[in-house]
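Heads up, one of the protein chains got dropped from this complex, but the rest are sitting where they should.
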């Protein structure tokens, strides 16, 4: 009999749903050293939390995250709340000796992220693990790209071309939801989706962004107040409020290995729904990925004769591919939610083996520092700005 | 509180795993009138069945499917065994008043399929439901294609071009597994994957195949005996045995609406892993689908000006698309297993509302009759052969 | 100074335009052993022919093809007339000692094609060359596919999947042009575009179609009379006439090497404009081509590890690719007309070196026999029909 690892989750919106499906499914597909148990869900409203717990499969509901952390039957704390509460919860949980998996971005400020990373380092000394949930690392195709880069398949990296393109606020009459207000969300496209491509670029290349030059823009300055924002003073006149975050962020960067990179995060790319894309060009080959076709990795092997070479569509569904062997036969693709299942699988294994989970809170902190450098550059006439600590 | 519908599943190989994940997940994503409960799993070996039940999430294990059917806490019987046992189990379950969902092909012979369809019709009179598991109908893109054809978006159907291409036995040294032996599998590519494209073509067009002209072939006549087939007399000499099913089946067909169709099912299409494809060309437009990119439906609107028209890649992940709204935001794709989740969702709703689930056993019987006509035509010099009952 | 080879062309419609551009361009891009000269164009109407000659760049105009053949300054006769006149012209030209390049299909009947092939064989003995213009062989990507199959890159051929899909008569009100009347055109989609995919399949695989099983259909039985057909008795009532050719032809085939093939030629594939496609699956790999992306050849190398393999998009624009080196740098694609330029380049070289040009009239005859077998099979309940001479 394997030891049971009780899980307590805080928050049950979009990310809470993906994490629940991961905890529910992981043990049926992977051979885990610990048996995860969905012990408790915490939320503010007793009724809504109880309903969500029933729907999502959690045994108990708590209305105070501190009580959830205090439960003896909870060994793992899964944080799915908005970014402004991450630091307090994560640090408390780590200090209580609970392993912590925390949604990205790690925090809304570099200072908070630093505190969290320090807490994670301290906890590691006591055998307590922490992980930040950049789930795109666990797309099999992205993990395979990382593996091939690490094996030297594409040689020295010359270019990274990373984009995260969405279009859900193209319509100027789309309301002023909380994600469009700086006080709540910290930033706009930059922190929400730009964070993912920064982490993915560093993960796949194994390099660091050393500096950035950035442009940001808010195309639609005012929007109708959302129902949820009814209490806001309508700065823009009757029924309208100011958008206080970026709609789009573009930046170029230098990589620690000498390559150049370009990044674009936007919610205004009409027709692109969730196009998290990365292409890496190296001296010996290239790799390209687009989440809208998430089971494919495109690989150009530049060591082949020119007459034979070309971008090759590898369906990342073979038993020898990362994570894929646990699921279905070749050609039977996976979906978005599987990235979360892979994430908790790796986290459980790290806990059992005492390894440092990746991405660590230090990795999350580094992304935060890149985002901060982007904001500083954008505010300083796009001047090239060194990433702190790089 | 919703009524609980206990489920008992028989068989726990590939299909057992997909169905288990469906039963495990469906209630967390859909609002169901009944609460499914994973009551019991039946298999022959006590130890292996108990292990599988624990792994896949079934509360109890049974070693006799008859005992599973007899359980009072089982209202739904899910048949995931090979085709030669479908008829006996399904008929027994229906007669015992259990709702039955049965893997495809419905049976290995038309006679068995007829008996099953008759049993299903009789059971329906008593409020007992039966469904055959052509899961590809529940790919959101395939369901959307059906919807658009039904709405008249592509007009009169002129052509269907359906293929199911795999490549897992291209290597002549791949062993003689049971799927390559007629006594076990009934047929080869034809029944295994050809059945899916026949059903999909009829589903999407809403028409019937009225007759077929077929070619079948076994490219590799002898193969090394598999470990599982150690007991076989080695007809092909020491260590080799005869392949007794088709490697590939090609057929053309006429549709009830006057169109022409072509079908190809093969396990020898190197590089095609699970390319279940269908294109339908109509007077007003066309639709195209490839399971290797399962979240996309390609639509050509022929009523547009020629200068504007072209095949359009619709990401079938919008909340207004079939099934998609229950899952994730636009652009966050689904995978293979979701088709099974959608299947049990529809089955549970049909049970609760008293509707006839689709595809019914009659639908499964019709597919069986098409496959029989294909075999007759192939044996008769490809002569055009009318499908029985069409 | 190179010898001059005077060219005389007969016909100046669609094919006359493509051939003229080929003769005009070939000498500027290839180093030819003979210098082609655009000497004379023949047509029936003096005025229209003179205009066409001026527009297309021919020095002289003739109103009688016999006079064109008789010209001393014409060494090469290029036949761009409809199929019913090919035999008479080609045989006369060959007998007059002129090299002949003749548009496809070689003739409207097998008997005519046989007479032409016999004339070509006789002429070859006198050093006179004949070629049939299956231009798609000269798409660089198709020529590369042939080369790789010949080199054994894909091993034993298991499947050919060939389609030629157009949509120009989807609208039932499209008029009854001469191409839709059997007395003029011989057949419909079958002879016009089906001929191309039969030749391409045999060319790429290096194998023969040994027998076929066919379905043909005329979806729209009557159409408005075209202006050009004003003189027709309106069989279908006032202003309408009967369509007497096939709208679509589907057939399966066996290949001389043991593989199976499927063919589809149709003018009713809404949204497909000129989709001349072929995929070949072999034991060691696969190749796929679509003329709508004519500068690409997709190659799957099945000898790679499954984790690395996938269809690779080779841009066939490298200097080492067939024909491509004569043109532009890599990635600067060619168009439809270039296939004709390559065709006359190869023909001129064959004339100069005394080689037999390919495709020969015997190749054209063989395609004609396949088409005849298709028609016989379609008329005989799709029964499998052996191709004459195969």
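For the reader, a short list of remarks on this structure follows.
Letters A, B and C name the chains as they come in the text, with residue numbers starting at 1 for each one.
Methods note: contacts are C-beta pairs under 8 Å (C-beta built on N, C-alpha and C of every residue); 3 or more make two chains touch, one makes a residue touch a chain.
Everything numeric here is computed off the predicted structure, so don't read it as measured data.
Residue C:273 is the one among C:60, C:273 or C:376 that touches the chain missing from this view.
Considering A:78, A:264, A:362 or A:375, the position touching the chain not shown turns out to be A:264 (whole complex). Within the set C:204, C:225, C:261 or C:294, the residue that contacts the chain not displayed is C:294. Touch with the chain omitted from the figure is made, among A:87, A:209, A:225 or A:250, by A:250. On the side of chain B, the interface with the absent chain consists of residues 144, 299, 305-315, 318, 320-321, 330, using the contact rule stated above. Interface with the hidden chain, as seen from chain C, comprises residues 14, 17-18, 20-21, 24-25, 27-28, 55-57, 166, 168, 272-275, 291-295, 315, 317, 327-338. Taking the whole complex into account, chain A touches the unshown chain at residues 154, 158-159, 161, 163, 167, 170, 172, 213-215, 217, 219, 248, 250-252, 254, 258-260, 262, 264, 266, 268-272, 281-286, 300, 302, 309-311, 381-384.
As a working rule, only the chains that are shown with their structure count from here on.
In a homomeric contact, the two copies may use the same or different surfaces; for chain A and chain C, over half of the interface residue numbers are shared, pointing to the same surface. For the criterion of most C-beta pairs in contact, the winning chain pair is B-C.
If each chain is reduced to the centroid of its CA atoms, chain A and chain B end up 36 Å from each other.
For the pair chain B and chain C, the distance between C-alpha centroids works out to 41 Å. Chain A and chain C have centres, each the mean of its CA atoms, that are 54 Å apart.
Shown for chain B are the residues that touch two or more other chains, namely 272.
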